[in-house]
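Of the protein chains in this complex, one is absent; all others appear in place.
Moving on to subunit A:
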Amino acid sequence: MMKTQLLLIAPLIAPLTAAGIAALGRGRRGLQRVASTVALVVVTGAGTLLTLRAVPSGVVHTVIGSETALTGIALTADPFGAALVAAIGLLTTVAVTTTAGTGDDHHPLQHPLLLVLVGGACGSFVAGDLFNLFVMFEVVLIASYVLLVLHGGLRQFRAAAVYVIVNLVGTVLLLAGIAAVFAATGTVNLALLAERPTVAAGAMPGAALVLIAFTLKAGLLPFSGWLVVGYPATRRTTMALFAGTMTTVGMAALYRVALLAFGDAEVLRTAVLVVAVATALLTSLAALAAADHGRVLALLITTQVGFMALGFGLGTVAGIAAGVFFVLQDVLVKTAVVLAYRSCGEHHPPVIRGIVTASFAVLALSLVGFPPLAGFVGKALLVEAALEAGAVVAAAVALAASAMTLAALLPLWWHITGNRDGGGEGTARRLRPGACAAPAAVVAVAAVAVGIVPGWLLAIAGAAAEVLADPAGYAQEVLGP
């Protein structure tokens, strides 16, 4: 029992503690890097252990500060949340290594903020009630606001204005939704909400508001402007970190909360499906037309979000499993694509340049969905699930969006093979070429490996889908008989 509690708290406490240490040790970059590394190892380790426990047993859960789930802080890790904790740990490790390699972490607050962001993200993946989820969202967002303007020039501040205002409006919507759900059902606990009907209790307006807030945070279409404006203005490695974490936090909340708490609200799922299809189609079209490469990457990140939400929108067990698989591989691939693109440049020795170019090629193809890469498996599963559920349009749009992703990535490929600089805002001071190239290369190899041997990740996705598609079982598991 004690050990379960520790495992669930560790991904939250370790980064926040390390953030405190790193903030106190400002100016000592060695100390900050050690603190980051230790915290990220703890997060990845705890995430892995949680996944190993959650996959066979369904849900790992605990309550802090009280005996019952009604008054305490509920932490629950379903297989999806647990696997995401591990994935965030990995992708942040990748991003931090590159940050250290490019010297982008010279700002004394870079490491503390990054750790706060990771802590908040992990907290949102294991939050057991809506209000804690909201608090964790805020932790992530405030850290990301400051990261955005940390190296601020005029451009950063202008982008931050859009980014901050839109996200805060999202926060207010979420809070209003939570209030409405609370008024209708009398609880914000996920397990209790899973037990109670949404439609019959009159919680539909609240549920809709909460879902709108999640799609805003995830960057789905009517609200993807903040992402497309905000991301290109960040420094090279910060953009990679944002690409992996920010949208994933919204997407994970969408899957966990909307399926478990509002599982019987069919209408909302259908609405998300329509929005997801529109997002995939329109943002990939926009990426074709965008001239600025940072903007192309940001738009393609949004396209991937459309794919992620597709699985949720379908709502079948196969669809959810496909969506979970897609999210889990995509967070790493997306981060590494941005890293590879933004760490390229003529200042590297030829061997390193070759490695960066090759890993960019592999990762970009995985983003598009070429066999035998991880992205192919994810997209194949999604298209299959869509056809099975009779959503022919969704399947067709998925294929078309993939083709347009490939076309949109071509200019970036020409750019990177032309050995020009990656267009980040950073300078090439104190570059460690090995640390710039290695993380992206490792992820590229992993993408190939997952594409060839996808079985273990499919098992996690399958277990997650079973939990998420069965709210009654989840409630029984968490609340006890």
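Definition applied: a contact is a pair of C-beta atoms (placed from the backbone, for glycine too) under 8 Å apart; a residue touches a chain by one contact, two chains touch by 3 or more; residues count from 1.
Everything that follows uses one rule, which is that contacts and distances are computed from a predicted model.
Undergrad: According to UniProt, what is the chain that's been left out of this complex called? Choose from "Biopolymer transport protein ExbD", "PAP2 superfamily protein", "Multisubunit Na+/H+ antiporter MnhC subunit" or "YdbS-like PH domain-containing protein".
TA: Hidden chain identified via UniProt as "Multisubunit Na+/H+ antiporter MnhC subunit".
Undergrad: Tell me which residue among A:V41, A:I64 or A:A161 touches the hidden chain in the full complex.
TA: Final answer for the missing-chain contact: A:A161.
Undergrad: Out of A:L6, A:L24 or A:V172, which residue would touch the omitted chain in the full complex?
TA: Residue touching the chain left out of view: A:V172.
Undergrad: Consider the whole complex, including the chain that is not shown, and state which of A:A180, A:L221 or A:V257 touches that chain.
TA: A:A180
Undergrad: Can you list, in ascending order, the subunit A residues touching the missing chain?
TA: Touching the missing chain: residues 131, 135, 138, 142, 145-146, 149, 152-154, 157-158, 160-162, 164-165, 168-169, 171-172, 175-176, 178-180, 182-183, 186, 188.
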